[in-house]
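All protein chains but one are shown at their positions in the complex.
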Amino acid sequence: MNGDACKDLKLVEANDFFFTGLHLAGNTSNPLGSKVTPVFVDQLPGLNTLGISVARLDYAPRGLNPPHTHPRASEIFTVIEGTFYVGFVTSNPENRLVSKMLYKGDVFVFPQGLIHFEYNMGPYNAIAMAALSSENPGVIVMASALFGSKPPISGDVLAKAFQVDNKVVQGLQYKFY
Amino acid sequence: MNGDACKDLKLVEANDFFFTGLHLAGNTSNPLGSKVTPVFVDQLPGLNTLGISVARLDYAPRGLNPPHTHPRASEIFTVIEGTFYVGFVTSNPENRLVSKMLYKGDVFVFPQGLIHFEYNMGPYNAIAMAALSSENPGVIVMASALFGSKPPISGDVLAKAFQVDNKVVQGLQYKFY
Amino acid sequence: MNGDACKDLKLVEANDFFFTGLHLAGNTSNPLGSKVTPVFVDQLPGLNTLGISVARLDYAPRGLNPPHTHPRASEIFTVIEGTFYVGFVTSNPENRLVSKMLYKGDVFVFPQGLIHFEYNMGPYNAIAMAALSSENPGVIVMASALFGSKPPISGDVLAKAFQVDNKVVQGLQYKFY
Amino acid sequence: MNGDACKDLKLVEANDFFFTGLHLAGNTSNPLGSKVTPVFVDQLPGLNTLGISVARLDYAPRGLNPPHTHPRASEIFTVIEGTFYVGFVTSNPENRLVSKMLYKGDVFVFPQGLIHFEYNMGPYNAIAMAALSSENPGVIVMASALFGSKPPISGDVLAKAFQVDNKVVQGLQYKFY
Amino acid sequence: MNGDACKDLKLVEANDFFFTGLHLAGNTSNPLGSKVTPVFVDQLPGLNTLGISVARLDYAPRGLNPPHTHPRASEIFTVIEGTFYVGFVTSNPENRLVSKMLYKGDVFVFPQGLIHFEYNMGPYNAIAMAALSSENPGVIVMASALFGSKPPISGDVLAKAFQVDNKVVQGLQYKFY
Partner (left out) sequence: MNGDACKDLKLVEANDFFFTGLHLAGNTSNPLGSKVTPVFVDQLPGLNTLGISVARLDYAPRGLNPPHTHPRASEIFTVIEGTFYVGFVTSNPENRLVSKMLYKGDVFVFPQGLIHFEYNMGPYNAIAMAALSSENPGVIVMASALFGSKPPISGDVLAKAFQVDNKVVQGLQYKFY
């Protein structure tokens, strides 16, 4: 995994550069109604050092890929099937929401490290493909990282950050832990 | 700002590499009780292309620099005065909280793009210095980006993402907008 | 186009990050029976500095995306529909062909700068998606660059390089010029 | 080979940064009449991580360094002795040939990943020095990669790519295999 | 130390990202009257791959951090206490000195690889913080590298370089060896 790609090429075989199964729909039977099938370096070792990865995204009707960031990658999002409301938020202090309705064949860009989301607005299952500018982009889901970390972030911190009382924080932590 | 640092060196003067005022405490009279004084490329043009910046951080008692990320930088946090509870959360699906109590002279690292926070646990004003691995690191404050974006993110998206009802979302948006 | 992505974010609008039309099949009525629809920085300005791009690839039956390289990018190739014979050749002196039959949902990697090709082995039109690790990957089609350059490469050079006589070179140049 | 250059400096000796023999002419008794003597990281371990390498190039009269690319490096070509016809071809769809006659003391640049060649036009042996922007630039010789790969690329692919019949392809494969 | 930062995050603990003791003054009882306390990757392993480090700098009255370079980093220098005369020299052939008097709270930038120095002009101990754009910036102290190397650089070389006679060189070598 830390080798020199070029040296590797003398020894590797085609299967090191191969992954199968991206035609299979992910299971969206979960509270968010969405499922990511990543093809990152952990799934496809031949990506090591190449600075790129992809993922398949499935959405039930009203399924949501909730606000998240990729700490080490920008993303190109391509709609295969469905109608999406997507957006990203720019940095502080502007916090500008750049959003758009997307339809089949539309392409949208989420710049590195910015919070973004995609929401299936249509009545049917929807599918998208993501291309990411790192073989190991990382995913930080806002709700899970903030309220579902192990161990949990101190309730005082979260209550102050979101300007709610500790009870609301505990309710959120209960859901995501 | 987009020039070649070396060429610039023939024309620039000392003031292009200079910033003053970092000994002055920031005004922490705000709901979070903290204030960041950045010395990024916007404040110090000579940083352009150099891949580094700094900031002064001031905290009232129980002041919080709330959960945030830097989309383009890692950070080294150094305690000048005070007692801090700090932490960062690793990527999905682990969402591991790596936290520690810090005292005067302690140094802690927040890797690029990860959610982190610092909370002044002591009864006095506290001060820290941050060093960041980009001249333009960006700051994404979770609460502001999620609930205070302009225009706001659709309530349906936030309600689903945080698994709360729309009323809770509206309350949060009311606070941060 | 040469600006700082972050600065841009204060001024840009959603359309700067948007491209439409990737659901439309490219016209494969040409001798190779294939068509590339690129979404590079020239088509989608918001990709500037982000280090990523995508393309749609259409193939008639027995359609070929002929041996080519991307001088500044690695590629992930994902089969949407069809059956492909794909491969890349490693560097001198090994010149090892790493090839594989690919089916719907299969993913394959072409490392940066290596000669690769994809050939639709099936009786139907085929579709693939490419993700590339540069917003401006470049495409060098071997046959066109070698025998169709403007002006042409000297016949002596090509005859010696391919160890054929000048007449064969002229025949090839006639086809690709 | 994957170590930290700085750490290495505590242990290494002068010989790790040393290579000898670049004054010796390479043997050009081969069909192309040229020979490359590389000083890459495989020959000079001290180059690791430094992003640079060199090579000596020898040419018999009418000797050719045939069309090739370096997948990970740009090249500066300096004429030590002789008269050369050199060129590179830009990316698709322009496929513009940028060529020039070079004489003793002339310098020419081949940008990263582009097909280029050098041909000794003079009646004497010729010598050049190449500097490359990677310690492991790689070399892809067009004729060998296309027609001499192991195993060979399918004749159907090559016939279609070069728009010749299979017999011509087989003839070329016979020569380069 | 050569691992993938992201993988590490699954195993590491808070102490891997932690260093203590930067509130302690360095011992400046030496001929230069200054002391650097580095927090580089050797002292704080969690910095690996993150491209940043810091250091504490202590100066006795008239203490000097003598002319030096960081071969792999730019530096931001922040005055915590004291009055400094600082400067850097641009590249050949300009050799322009860019210097300034700095006071508490002032910030100055030393671009990568340029010779720079800081001199405590005040009557008291002085303190500064440095932020550097590499986890392993390196330090080359001019006087020590030139006249104190082990083994010494040939006296002929140094005498010619500084246009002094060999006796002067021997005197300097005697002091720094």
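Letters A, B, C, D and E mark the chains as written, and numbering starts fresh at 1 in each.
Here is the rule we go by: contacts are C-beta pairs under 8 Å (C-beta built on N, C-alpha and C of every residue); 3 or more make two chains touch, one makes a residue touch a chain.
Bear in mind that the values here come from a model prediction, so they are computed numbers and not experimental data.
Within the whole complex, the absent chain has one touching residue among E:Pro67, E:Gly105 or E:Gly122, and that is E:Pro67.
Checked against the hidden chain, the listed residues D:Asp42, D:Asp106 or D:Asp156 yield one contact partner: D:Asp106.
Contact residues of chain E toward the unshown chain are 31-32, 62, 64, 66-72, 85, 87, 89, 91-97, 99, 111-115, 117, 119, 138-154, 156-158, 160-164, 168, 171-172, 175-176. Touching residues on chain D toward the chain that is not drawn are 5-6, 9-10, 12-15, 17-24, 39, 44, 46-47, 50-54, 73-76, 78-80, 90-91, 94, 96, 98-100, 103-112, 129, 131-133.
Just so it is clear, only the chains that are shown with their structure count from here on.
With centres taken as mean Cα positions, chain E sits 48 Å from chain C. Mean C-alpha position of chain A lies 23 Å from that of chain B. Listed for chain A are residues 2, 6, 72, 91, 94, 96, 99, 111-112, 138, each touching two or more other chains.
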